[in-house]
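A protein chain is absent from this complex, but the other protein chains hold their places.
Our next item is chain A:
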Amino acid sequence: MASLKDLRNRIASVKSTQKITKAMQMVSAAKLRRAQEAAEAARPYAGRMAAVMANLSNSMAGTPGASPLLVGTGSDETRLLLVMTADRGLCGGFNTNIARLARARVNELQRAGKTVKIICVGKKGFDQLKRQFASLIIKMFDLKSEKTLNGAVAGRIGDEITHMFEAGEFDVCEILASEFVSVISQKPYSKVLIPAIDAIEDGADRPDTDGSVYDAEPDEESILNALLPRYITTVILSTLLENSAGEMGARMAAMDNATRNAGELIDKLNLLYNRTRQAQITTELTEIISGAEAL
């Protein structure tokens, strides 16, 4: 049986772990609120952008001059997967779930005979995927050093992807990230980023034009071409923001669990400690009494 001193040390160490997890939970709760606010604040822009894109793409999709960013290259041989995870761990199954979805998707595409390339956003996804797919990962964005997720960060990723697309390095781009269902529930999912028309038809709420015809300046095509890269950046930004809200939510739930578990463990250890102490006292008493009797 463990000695009293061992037990005391054990209790002290679990207590300090509990303090840490408790603090982390509170920090993530605060960060979650901020992340949710940021995601909320980005919504009007993304919404308007989607509406405008839906509107423009309707009129442009049929025309031969339409940008490949919108309608695709006509093939889907090479797939780029943009895997978005967190940069930090200790957030339950959050990163693992996204990585698992990514693995499943890669295997599925490879079985279908497609070439797969991966760009990782966030260090944890990279760590998990590099074991199996090191040769497929062409780039990793580490966002740990970024204080806030803003347009500039998303712009860097967006530019990179647009450049690669123009260089013909892939045909279809998919984002794999986590959907923020609620604070305790995040669902990994994938959505098509390029060609944009698929994404637009999937999601966007139809614009409120009342059938009115737009005048456009300079003309619809140049507006669309100016807008497409920005649209991609916007989608990346809103996905990043939602992802980070999800990460914070997951971490908060994980740390809440950890704190509770630590509490239970402390209770158990305390009970054990007291019992051991009691047993020791009883032994000592018995020894003294029997010693006195023997005299």
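The rule we apply is simple: a residue touches a chain if its C-beta (ideal position, glycine included) is under 8 Å from a C-beta of that chain, and two chains touch if they have at least 3 such contacts; residues count from 1.
As a working rule, contacts and distances are computed from a predicted model.
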item	value
Hidden subunit of the complex - UniProt protein name among "ATP synthase epsilon chain", "Histidine kinase/HSP90-like ATPase domain-containing protein", "Simple sugar transport system permease protein" or "Formate dehydrogenase major subunit"	"ATP synthase epsilon chain"
Contact with the hidden chain (one of A:Pro44, A:Gly113 or A:Gly291)	A:Pro44
Touch criterion as defined above, residue of A:Arg33, A:His163 or A:Lys268 at the omitted chain	A:His163
Of A:Thr17, A:Thr78 or A:Asn150, the residue in touch with the unshown chain	A:Asn150
Absent chain, residues of chain A that touch it	38, 41-42, 44-46, 48-49, 52, 56, 150-151, 154, 159, 163, 207-210, 212-218, 222-223, 226-227, 230, 233-234, 237
